[in-house]
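Every protein chain except one is present and positioned as in the full complex.
So that you can tell them apart, the chains are marked A and B in the order they are listed, and the count of residues begins at 1 in each.
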Amino acid sequence: MTLILQLAINGLVFGSLLGLVALGLALVFGVMRLVNFAHGEFITLGAYATYLLVTTTGVSPLWGIPIAALLGATIGLAVQMLVISRLAGRPELEALMATYALSIVGLGLFALAFGGDFRTYSAGPAGNVTLAGVVVGWRSITVLVACVIVGAATLALVSRARTGLGFRAVAQNREAAAACGVNVVASERLAFSVSVALAAICGALISFIGTTTPNVGHEWLLDGFVVVIVGGLGSISGALVAALAIGLLHSFASYFLDDSWAQIMTYVLLYVALLVRPHGLLGARSAT
Amino acid sequence: MRFAAITVAAAALAAVMPFAGVSVYAGTLVYYAAYYLVLGQAWNMMSGLTGYVSFTHGALAGIGAYTAVLAINGGWPITLALVAAVAVTAFASLVIGVTSLRLRGTAFTFATLFFQELLLLGVRKLPAAGGAAGTTLQEILPTSLPHVLMVLTAAGATIAFALLRRSRTGVRLLAIKGDEDAAAAVGIDATRLKIGVFCASAALCGLAGGIHALFIASLHPESVFSVDTSIVALAVPLIGGVETALGPVAGAILYVGLREILQIVAPSLHLVIVGLLILLVTLFLRDGIIGAARRLLQRRRTYRAALETAR
Partner (left out) sequence: MSCLEAAGVRKRFGGLHAVDGVDFTVEPGELVGLFGPNGAGKTTLFNLIAGAYYPDAGTIRFGGDDVTRFPAFRRARLGIARTFQVVRPFRALSIMENLLAVVASEGALSRTPEQDALQLLAGVGLADRANDPAGSLTLGMLKRFEVARALMVQPRLILLDEPLAGLTDGESAMMLRLIESVKVRAAVVMVEHNVRLALPLCDRAVVMEQGRVIAQGTPAQIRSDPAVIHAYLGDTPEGG
């Protein structure tokens, strides 16, 4: 029983991080109909930023959260203005290739700067609490709380009347939204920038409880895609349930089998979701 | 016809290299250009013509490589082993095709992305394939055999693409890329056509992978199923120019040349440069180098004609 509770809590932490990854993906897809394959590299960015911050200045890794968010928002804005803004109205193949190319560049840069080493740090909250016989690390609790706060803050921003309405209008029809006085350019910049900031925050939190490698973001992104596709991009509650379910699956499968079986099972879920989803995923743009 | 003749002549020239006293280094460069050309043409067939982006063409070649090595180690003759490589890869591609090509848009791209990851995880778990340690070809073959085979396959793939592009099937694939609803309205069975061309494209990758296994002789899951090969498979046609038979040829030559230069100048910048190239071509040079060259020629011709009339 204690073991199951223990694993469930691990799954909860993993799942809440996944939920945050999925939220960032959903935000950009929802507003711009863009699948951002470079999202993973922005996660890696946040992780390395926090790692460098902690190891060079010795401050608490909690500082990594706002710093990563700021860095992510800035870089996200730059990438949106330089690359993403040029993709509006282009065929899907080109939009996909552009974000994929960004991802390759990012992967190359991180490999160049940090090599393949596993990076960790020991600063920050340490130790455990024991609740009803279940040992929970302070780090895990910190991550869980941070995910809830950041997720809630993002949802609050998106559902704020003005911002949310702008987002929904742009998602429906760019031209019509512009004609109705919605600042399309600003909406898209904000959405992308917030999404990248979210990714970077995820990275900061991941560096806190795990190891940082050039690939770390890519691996989280894959799980994020599974969440988004299984949960359905249309509904936030669906994605939340999927994130927690996959978090639990991961936690239990890693313990009873091993890490790669957990991954295999998660990825197979994606194919199952594709098979049972009759009208395409992500509310695919059917022409009718 | 002239195109086919030039391709065959170029292939014959490239194929005799190992026997004509050309240095091993130059021969290897030609070999890799041919390998990447096959993968590039295969990607061009599927993604270039239909617009459905595949991130997994390198992994498909990996299936071919593993099949060939396991078959040869199991005592099969090389020809049969290559046939098996083609068949197994084509069959594996159906896993992606059937789950995702009924759907529109990005579903296929996701299916290919995860296929790549699943293969790596799966092969590492497979004791028959040597698990995480990989496996080695037990027979020792001269490298001239894969060299000749790969060059011939590259020429065949290029001619096959040119024929496909000109056929009504090729036109129908481009129609799907253009407007899938309108394609259905004129009787095109998009799902079947997409699955069919993906299967053919995968078969070509399987053959290339099988031949490549004869060349490298030892397989490690991490490198055989590395994303890098899949990136090359799409970079080659994108940089050279999609939708044309000549695009991947230009792309493969350029890519191999660039890789060699980078190896000397800045070996660790390889991925970054390739990524930037794909990005720049996608944003500013949509029809690739071949497209740009054609437009330049066209402009010069118009200019000359204008000069003539002015005189």
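We take it that a contact is a pair of C-beta atoms (placed from the backbone, for glycine too) under 8 Å apart; a residue touches a chain by one contact, two chains touch by 3 or more.
This one's a predicted model, so the numbers in the text were calculated from it and none came from an experiment.
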Residue among B:Ala190, B:Val224, B:Leu238 or B:Val274 that touches the chain left out of view: B:Ala190
Residues from chain B at the interface with the omitted partner, ascending: 168, 171-172, 174-175, 177-179, 181-190
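The definition used in the following text is that only the chains that are shown with their structure count from here on.
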Length of the line joining the C-alpha centres of chain A and chain B, rounded to whole Å: 32
Chain B to chain A touching residues, read off their complex: 47, 51-53, 55, 95, 99-100, 103-107, 109-111, 113-114, 117-118, 121-122, 124-125, 177, 179-181, 231, 234, 238, 268-276, 278-279, 282-283, 286
Footprint of chain B on chain A - complex, ascending: 35, 83, 86, 91-94, 96-98, 100-109, 111-112, 222, 225-226, 229, 260-261, 263-264, 267-268, 270-271, 274-275, 277, 280-282, 284-288
